[in-house]
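What you see is the complex with one protein chain gone and the rest in place.
And then chain A:
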């Protein structure tokens, strides 16, 4: 069964792939992101987290697709907001 799925390109990504993507996002200095989680779903990998710019999100997707072209990737990465705070914390 697993073999047939693999031939059909539907084999679920394994632990090693998850680790490889995680390390790629950290160790590639064009990315250097440690805060992106890599989660396996049934037939794809979901990249989740928040980054400081839209360019970084695009670069993450580009790099992962380039390095793992056979893996379906879903990107759910947001931009971290940078508005001034509207409340302060009073520490008494």
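Just so it is clear, a residue touches a chain if its C-beta (ideal position, glycine included) is under 8 Å from a C-beta of that chain, and two chains touch if they have at least 3 such contacts; residues count from 1.
Rule of thumb we're sticking to: contacts and distances are computed from a predicted model.
Colleague: When one chain of this assembly is omitted, its UniProt record names it as which of these: "Metallophosphoesterase", "ABC transporter", "NitT/TauT family transport system ATP-binding protein" or "Fe-S cluster assembly protein SufD"?
Modeller: From the choices "Metallophosphoesterase", "ABC transporter", "NitT/TauT family transport system ATP-binding protein" or "Fe-S cluster assembly protein SufD", the unshown chain carries the UniProt name "Metallophosphoesterase".
Colleague: Provide the residue numbers of chain A that touch the chain removed from this figure.
Modeller: Touch set of chain A with respect to the missing chain: 29, 32, 34-35, 37, 49-50, 52-53, 55-56, 80-85, 88-92.
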